[in-house]
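A single protein chain has been removed from this complex, and every other one stays in its place.
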Amino acid sequence: MTEWMSKIDWADIWTTIVTAALQLILILIVYVVVRAIGKRLITKSFERMTKQKNMSAGRAKTLEKLALNIFYYVLIFIVATFVIGIFGLNVTALIASAGIAGLAVGFGAQGLVSDVVTGFFLLLEKQMEVDEYVTISGIDGIVEEVGLRTTKLRGFDGTVHFIPNREIGSLSNHSRSTMRALVDISISYDENIDETIAVLQKVCDRFAAEDEAIKEGPNVLGVQSLGDSDIVIRIIAKTENMEQWAVERRLKKALKEALDDNNIEIPFPHQVYIQKSDQGKKNA
Amino acid sequence: MTEWMSKIDWADIWTTIVTAALQLILILIVYVVVRAIGKRLITKSFERMTKQKNMSAGRAKTLEKLALNIFYYVLIFIVATFVIGIFGLNVTALIASAGIAGLAVGFGAQGLVSDVVTGFFLLLEKQMEVDEYVTISGIDGIVEEVGLRTTKLRGFDGTVHFIPNREIGSLSNHSRSTMRALVDISISYDENIDETIAVLQKVCDRFAAEDEAIKEGPNVLGVQSLGDSDIVIRIIAKTENMEQWAVERRLKKALKEALDDNNIEIPFPHQVYIQKSDQGKKNA
Amino acid sequence: MTEWMSKIDWADIWTTIVTAALQLILILIVYVVVRAIGKRLITKSFERMTKQKNMSAGRAKTLEKLALNIFYYVLIFIVATFVIGIFGLNVTALIASAGIAGLAVGFGAQGLVSDVVTGFFLLLEKQMEVDEYVTISGIDGIVEEVGLRTTKLRGFDGTVHFIPNREIGSLSNHSRSTMRALVDISISYDENIDETIAVLQKVCDRFAAEDEAIKEGPNVLGVQSLGDSDIVIRIIAKTENMEQWAVERRLKKALKEALDDNNIEIPFPHQVYIQKSDQGKKNA
Amino acid sequence: MTEWMSKIDWADIWTTIVTAALQLILILIVYVVVRAIGKRLITKSFERMTKQKNMSAGRAKTLEKLALNIFYYVLIFIVATFVIGIFGLNVTALIASAGIAGLAVGFGAQGLVSDVVTGFFLLLEKQMEVDEYVTISGIDGIVEEVGLRTTKLRGFDGTVHFIPNREIGSLSNHSRSTMRALVDISISYDENIDETIAVLQKVCDRFAAEDEAIKEGPNVLGVQSLGDSDIVIRIIAKTENMEQWAVERRLKKALKEALDDNNIEIPFPHQVYIQKSDQGKKNA
Amino acid sequence: MTEWMSKIDWADIWTTIVTAALQLILILIVYVVVRAIGKRLITKSFERMTKQKNMSAGRAKTLEKLALNIFYYVLIFIVATFVIGIFGLNVTALIASAGIAGLAVGFGAQGLVSDVVTGFFLLLEKQMEVDEYVTISGIDGIVEEVGLRTTKLRGFDGTVHFIPNREIGSLSNHSRSTMRALVDISISYDENIDETIAVLQKVCDRFAAEDEAIKEGPNVLGVQSLGDSDIVIRIIAKTENMEQWAVERRLKKALKEALDDNNIEIPFPHQVYIQKSDQGKKNA
Amino acid sequence: MTEWMSKIDWADIWTTIVTAALQLILILIVYVVVRAIGKRLITKSFERMTKQKNMSAGRAKTLEKLALNIFYYVLIFIVATFVIGIFGLNVTALIASAGIAGLAVGFGAQGLVSDVVTGFFLLLEKQMEVDEYVTISGIDGIVEEVGLRTTKLRGFDGTVHFIPNREIGSLSNHSRSTMRALVDISISYDENIDETIAVLQKVCDRFAAEDEAIKEGPNVLGVQSLGDSDIVIRIIAKTENMEQWAVERRLKKALKEALDDNNIEIPFPHQVYIQKSDQGKKNA
Partner (left out) sequence: MTEWMSKIDWADIWTTIVTAALQLILILIVYVVVRAIGKRLITKSFERMTKQKNMSAGRAKTLEKLALNIFYYVLIFIVATFVIGIFGLNVTALIASAGIAGLAVGFGAQGLVSDVVTGFFLLLEKQMEVDEYVTISGIDGIVEEVGLRTTKLRGFDGTVHFIPNREIGSLSNHSRSTMRALVDISISYDENIDETIAVLQKVCDRFAAEDEAIKEGPNVLGVQSLGDSDIVIRIIAKTENMEQWAVERRLKKALKEALDDNNIEIPFPHQVYIQKSDQGKKNA
């Protein structure tokens, strides 16, 4: 056996070991450097982002932590691959296994990844804040929580809606500016349009002076449509946020009473009847 | 043959065997370590989660078991790959087979994986509990069971709905807070709005005092709309959960009777008729 | 040529043969063991499942056979790959071919795999049994057969519906509990609501006593809505399964007759007419 | 050059040739065996299927031929791959090319594969036969042909509909049993319900005796609904297949005439008119 | 340098060259054989198809040319791969490049491939011919051209519709047989049904005798429905293709005039009015 | 060290260099040849296409340039791969990188590729030209520009619609032939149909003679439908493109006036009223 051993190519083994050791050291150095640089880059860019976007500290922390975690996991996976490769094990196995798992994730949990990516940007771009009133895919409500996976809205009737972030396409935020109050008033075809508009505008002017929720207007726009039985006059105003419904209700009451006082008719549906004295047969 | 045998490169074989043995031992050690660490990590993180999210012990157990099972299966698959690779068998075969199976799963059973992933988060995030009243993709019902694959609702009419978790997008939970009762009352254009509101508010105040299911209100909001034949007055209240319908029914009865007592008209649909004595021809 | 032959590295060939033989034996042993273990595992888990889920023997057999078949096919495919790999043939060829076939299956026959997976869980979770009345993707019917690929329903009008299992999303099973019978009765705005409810409740009480199909109620809930021409009173009851329609029919008849007897008006649609003696012109 | 030639490692070449020849023979043997076994298996399983499913000989032939063709093509492709691999050509090339073609098929012609797979099962499961009356994805018609790619229906108005099999989801077959005829009859609120039902049932009994297309009933079920102006009575019967419409027409005529004879009113739509002598103004 | 040259393993180079040459020749032979066989097979199968399916020569030529082109391109691509592989260039590069291009096609131009595949089968299965009247995905029109990528229809109003073949799912061809003309006639509830049917059938019989466009019928089917104000009688006939609308128009005119002559009433919508002398209040 | 150098296998290095040089030259020659042939082929086929399809020179240039660019980029990518492969660098790296980028394109920018492919065929098949009036996915408008990525329509109200080419499925071009004008005229059930048709046809004949926009007709088709209160007579004509609306407007005016002159009634909606003197109760 010693004969055999002497025949073993020790030099080759030696080279292999030296190479492996050198590679290991190289990998470790690269790992430490990349990790440090990566961490610094992420932290820095979040600092900058926080300032620019004027984000709350808590929210910035959440996003930074998420980004760092993903970075670390990916880095360690890559390093592990190299190390195993050095020890002569079939590294393809690891990768392939990971690849299959990746596919499984890709197909099955696709929605989950999609939730998190969308959630990340919802937080980053501040499309909605807690306590704002928004509409998401047909559901109205006050935002209760914006999470990485799910957004929670509380509907007007008290229902709590859980909406996976991936289902958030267009998002309509109703709490970002003054809102418009819009009232359509029907008057009879017999009324004088100019007079009516004058009466309505007078009410509007009083409102503009008295109602604190109103920011602009209300103004009478004019004849919106010539309907079957009525002429529709449109009035619009700008109000404080979330006050638009109350303003509309107050305006409707005031305008209706003004028309009553000025004896301007609000018409019921009309129909012209023509009596025919046939025997009620289509085909006489 | 002995000559041939002497020519066999025993050293090479020896090296191979030693390498294999060393690799096997390395793999086993790594396996034991990784398994222990993985188990500990999973158990710990579930413990923490259970406390934070205030989950029931049973539910936490279910999720922990699922996570551990997935972890063990993946680990054993990876180890098997390495071991087979060491014995010189074509490890690619195993992986490729697994890859094909993976694809089959990916495409065909995609829905199943998606069910389980969504089910996991439904349990974790506690979007609904058994006996809560929820709406899922257009189906109302009391939750009977939240499983990893299917959620069971019992509809109002007694029907049992089986909903695959993947079909659960937005989930509306109606059992998480006080609910709003909403009643719209029509009055005639001839009535005095202020008086009517006073009458209605009086009923509301009595209700607020007497009805225990009511948490807030009821309040008369004002003129909701100026309809074709009626002015619509809106009343809203906050009630105990699941009591909103009963409250609405009681409110409707009381408000109707109050209007009767105060001789305030609830109008039928109105129409103005104009008689024309032409011969009933469009084109005379 | 003998010279050449002597130059042939017989030792190498020998090593190859020995290695191959050893590998073959190893593979066979592993195969036998894995097959036995796998079979045992599958059989055992089905036994346990059958007991837990309280499945019929026939159904359990079907599922067990399916699981064993899939297991055997996959195992033999893997073994074949290894064996071919040992004989030095390009095993990648086999795998790649299988991979392409796999893709073809994945894309083209995706629906088929999806059918079987869903079918498997329909059988396992017992979402429906033969002779139950269910609603699947908008189709009502009595279940005639639940197969691995297709479910057969017989509709009310005698039509036989074949539904591929993959199209079964939410499934509504109407045969799992007592059902609710619901009757809405319209009364005139002139009637006294309390009196009417008393009359209706009396009928309900008689029904509760006499009708054997009724399990709970019927009870008068109260004023469901204030309609254009009528006040709607809602009555609900719980009945034996599949008896809800007959009960509703009997209830409707009895309630209508009770209202007649007590002279309580069921109103036709009402309309208020206002005659206008203008010349029938909109714009006079 | 002879010197060079002598340096050529003839032994190596020799080994290569011998190995190749042995591999070729091995492949051929395996090919013949697998082909024979495969053919036998397919033929046998189709024989069994034909008996079990009670299929027509022609249909069974079609399916068997399809299955054998697919089996042969796949087998030859695999063998070709091995043979080319033996001759030292880069077999990956062939496979990769095939893979690309496979992808092209997978994506572009996905629908075609899907058509054939669905067509195969339509034929196998006998969901419809030529001359049956079916509904497929909203199209009614008599089946003219069930092909592997397309199904041909002839609509009631004579149109020929070509439906790709992949578009066949739920299939409703109206020719598999007795069908239900359903007639709803409106009577006035003034009529006595019991009397009316007696009159209608008498007509039904006469029909049951005289009409040969009727298999069961017709029976008066009772009060189906309390409408705006009428009480709806429902009558159902079971008829021979495809006779349901004729029976419904005959029933409608007979029931209408019976009501006439017994002076039971079938009501027109009713409306209550209330005249108001205001000046026709909404707001007086 | 000569020393170095002498050290070069010329034998190895020689073997390489010989092997390459042999491989090249082998490839060429295989190429010629496969090409000839492939061409023959395609031509033959198209000949057979042309006879069986009774296709026009022009159409068969188009399809054959398409099939041959695809076959040649694929063959040349495979041969090129082998040849390049022999010259020791990295053949994987070519394949990978092609693979990427293939993916680009697969994803981006997916629709194009799908168009051609569907177009191929539209031509082969003769689902429509130029000048036939068809309905494709909701668009009616006369076929102007069936191409490999696009189908051109001319709508009734003169619009030219370009429909990508991939959008052709179910195709309804209205030009493949006699068509059905269908007329529904309303009569009053006061009329005698038997008499009316006799009158209508007399008109139908006259039509059957006189109108050449009619192939079968027209026949009075009976009472189709008991409407709100009318009894609907249905008449159907079979007419020459594309004549159904003209026949329906003629039938409608004749039937209306026959009812006039026989004094059978075609009713206008009816309504029963009940006058109520209340003060027009809902709640008195 | 000289000892070591003498041990270096210079012959091997030499062979490598020679081989590389030869390969490089081979690649360059192939590149030049393929590029020339490819360019020629593309130019030629565009020349032929331009003639056959009768395309404008500008449009042909655009398409040719696009095709050449794509060809050059693909060619250079392949050549680069080979060259890098020769210099012993890991060519897989390049390909894999490209593959990943390809995937990114495939998934993310899928729409873009799809836009260009569709745009290419829109230009090639001349489905629409600038200034034609078309309907694309529900949007009507005059074509302003057909680009490779986007098509620009100007709507009737002045809106500019940007439509990504991928969203262009069925395209309806209203500017390719004479268009049909269609007018439906209602007459009373009391009128004589034959007389009416004669009157209407006289107007049509006058129109045919006088109106230059009319290419064929107008003709009275006959009784289109027997409505609730009217008999509908249909008139159709063929007009110059884009003149159909003006012709319809002129026809409507003329036909209405002709009916007036001939005292033929155009009926208002009719209803038969039956007074009932009950006390206005449904259930007396």
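We just call them A, B, C, D, E and F in the order they show up, numbering each chain from 1.
Basically, contacts are C-beta pairs under 8 Å (C-beta built on N, C-alpha and C of every residue); 3 or more make two chains touch, one makes a residue touch a chain.
Since we're looking at a predicted model, the values are computed, not measured.
Of F:R48, F:K61, F:R206 or F:K253, it is F:K253 that touches the chain left out of the display. Against the chain not shown here, chain F presents residues 4-5, 7-9, 13, 87-90, 92-94, 96-97, 99-101, 103-104, 106-112, 137, 139, 149-150, 154-164, 167, 185-186, 229, 246, 249-250, 252-253, 256-257, 266-276.
The chain not shown here touches chain A at positions 9-11, 14-15, 19, 23, 26-27, 74, 77-78, 81-82, 85-86, 91-92, 95, 98-99, 102-103, 105-107, 110, 112-114, 116-118, 121, 125, 127, 135, 169-174, 176-180, 182, 189, 193, 221-226, 228-229, 231, 238, 241, 244, 270-280.
Please note the rule applied: only the chains that are shown with their structure count from here on.
Interface of chain E with chain F: the two copies contact each other largely through different residue positions, with under half of all numbers used appearing on both sides. On a Cα centroid basis, the chain most remote from chain C in this structure is F. Among all residues of chain F, those that touch two or more other chains are 189, 229, 268, 270, 272, 274, 276, 280, 282-283.
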